[in-house]
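Here the complex is missing a single protein chain, while all its other protein chains stay put.
By written order: A, B, C, D, E and F. Residues from 1 in each chain.
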Amino acid sequence: MAAVTLNVSTLKPLGDRVLVKIAQQDEKTAGGIFLPDTAKEKPQVGEVVAVGPGKRNDEGKLIPMELKAGDRVLYSKYAGTEVKLGSDEYVLLAERDILAIVQ
Amino acid sequence: MAAVTLNVSTLKPLGDRVLVKIAQQDEKTAGGIFLPDTAKEKPQVGEVVAVGPGKRNDEGKLIPMELKAGDRVLYSKYAGTEVKLGSDEYVLLAERDILAIVQ
Amino acid sequence: MAAVTLNVSTLKPLGDRVLVKIAQQDEKTAGGIFLPDTAKEKPQVGEVVAVGPGKRNDEGKLIPMELKAGDRVLYSKYAGTEVKLGSDEYVLLAERDILAIVQ
Amino acid sequence: MAAVTLNVSTLKPLGDRVLVKIAQQDEKTAGGIFLPDTAKEKPQVGEVVAVGPGKRNDEGKLIPMELKAGDRVLYSKYAGTEVKLGSDEYVLLAERDILAIVQ
Amino acid sequence: MAAVTLNVSTLKPLGDRVLVKIAQQDEKTAGGIFLPDTAKEKPQVGEVVAVGPGKRNDEGKLIPMELKAGDRVLYSKYAGTEVKLGSDEYVLLAERDILAIVQ
Amino acid sequence: MAAVTLNVSTLKPLGDRVLVKIAQQDEKTAGGIFLPDTAKEKPQVGEVVAVGPGKRNDEGKLIPMELKAGDRVLYSKYAGTEVKLGSDEYVLLAERDILAIVQ
Partner (left out) sequence: MAAVTLNVSTLKPLGDRVLVKIAQQDEKTAGGIFLPDTAKEKPQVGEVVAVGPGKRNDEGKLIPMELKAGDRVLYSKYAGTEVKLGSDEYVLLAERDILAIVQ
């Protein structure tokens, strides 16, 4: 089997998981989101880069996802698994751990 | 994709979450609520500024929200995730962690 | 939006929550309940002043409340959230944490 | 509203709770139950004095109680809330924490 | 109400509980079970002396018991509540905590 | 009632439990399984000697077992209850704690 490269385009979340690119917290804009100047603790924000097919319920039925690639989101900092790909940091988390969309 | 500003009008709660503006505790009125003078420990009060679409049950059916923007609420101080936007503090919490409406 | 006063008449419990006025424990009668003289540890008693609409089950169906305003109740001291309104203390707790009615 | 007296006849358990009069452990008979002479650790025994209407399941259907007033029971000492009424001690516990009937 | 004696014939388990007479561990036979000579840690064995009517599921339907009086059983030592009746020791445990039958 | 001997042929697992003979870890073959020479931590392997009838679901329906006597299995070392019968060691564990079959 040919080798593949682990990067953001080859990583496909499973179940109801979402792959989020973590916004750099030291910039004025975080992942395309302008952060308010006065915030002391900057919120955990990022951009969805891939979503899983959804969770199967106990009957095997697929519950579709609400989120899609491109959504900017606010998420709980205690959730998910961080993955570093090149110089960027990502987090894989369940859709229920995404708190809000930034529209 | 154009950058967006993270503020109260661009933040859309997901699932059964509610975005509440935390009332300033050192004023006589907190978020439009007159607090009783004699209270030693001021209750956690705030105003709902946005609500999510509701929670999906295990069959994928959407359970609608009871609360709406504008509701003044009392909430449990151990629940939710605080977010600072400009000079104001907000909390994102599940509707079930809202204890009561102040009418 | 006009300001409202946080007091017992403006506080409306949500879900299956009950607002109970905590009986003063140093009186012979607690919230209209004569306590037995010999009790060393006085029980947690109070009067229901407001009830929520009931809990929604996983299908979204409302399960009605058993309790109503005016009921005198005995409740578990480890349950609920205490709220001070003026000189009176109240507790907001789920109906399932009310142990018994005093009729 | 007229005051009521907190005693065994005015206390009505809620849900699937049972009010049990705790048998005095230093007598040869405990709540009408002759205890075996040789027992080192006397079992927790008592008499049911009142039962709740039953628990409602998630559909709101009432599941009726198995126990009734007058049943002598053995119960788990780590369960329930003790209440002293006059010189007698009682415990309010869920029916599922009653281990056995003494017939 | 006439007094009753707390002994093995008057104790009726509730729900899915089983009353087991604990086999004496210092004999070659434990409750009618010959233990292997070489065992260092003797297993927890005993004889079922009474069974409850079964557990009710969330719809109120009675799930019948698999065990019956007379069954010799092996059980988990961390489960149940021990009761001493005369010179004999018993344990009241849920049927799911019985590991195996000794036939 | 005649006495019975506690040994592998008289022990019948209940519910979804499985009786597994633990393979001796200091041999080159463990319970009929050749272990790889280089393994530092030898895996927990054994042979199923008896299976229960299956677990009943909440409706009382029996869910049949996947495993049968004779299956060689790999299991989680933190699961189950060990039982010594003669010079052999066994473990009683739930079928869901069996990780894999060795075919």
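In this section, a contact is a pair of C-beta atoms (placed from the backbone, for glycine too) under 8 Å apart; a residue touches a chain by one contact, two chains touch by 3 or more.
Computed from a predicted structure; not experimentally measured.
Any idea which of A:17, A:72 or A:96 touches the chain not displayed?
The one listed residue touching the chain not shown is A:17.
Could you please point out the subunit F residues that touch the chain left off the display?
These residues of subunit F touch the chain that is not shown: 29-30, 32-41, 43, 45, 57-58, 61, 63-64, 66-67, 70, 72, 74, 76, 95-96, 98-103.
What is the set of subunit A residues that contact the non-displayed chain in the whole complex?
1-7, 10-15, 17, 19, 52-53, 56, 58-60, 81, 83-87, 92
Please note the rule applied: only the chains that are shown with their structure count from here on.
List every chain that touches both subunit B and subunit C.
Expected: no chain.
Quick one: how far do you have to rotate subunit A to sit on subunit D, C-alpha fit, nearest 5 degrees?
Here the rotation carrying subunit A onto subunit D measures out at 155 degrees.
Over half shared or under half: which fits the residue numbers at the contact of copies subunit E and subunit F, same or different?
different
Centroid of subunit A to centroid of subunit F, CA atoms only: how many Å?
Using C-alpha averages as centres, the distance is 42 Å.
Averaging over Cα atoms per chain, report the distance between subunit C and subunit F in Å.
53
Round to the nearest whole Å and give the separation of the Cα centres of subunit A and subunit B.
23
What are the residue numbers in subunit A that touch two or more other chains?
Nothing qualifies.
Chain contact graph: line, ring, star, complete or other?
The chain contacts form an open line.
All pairs of touching chains?
Those chain pairs which touch are A-B, B-C, C-D, D-E, E-F.
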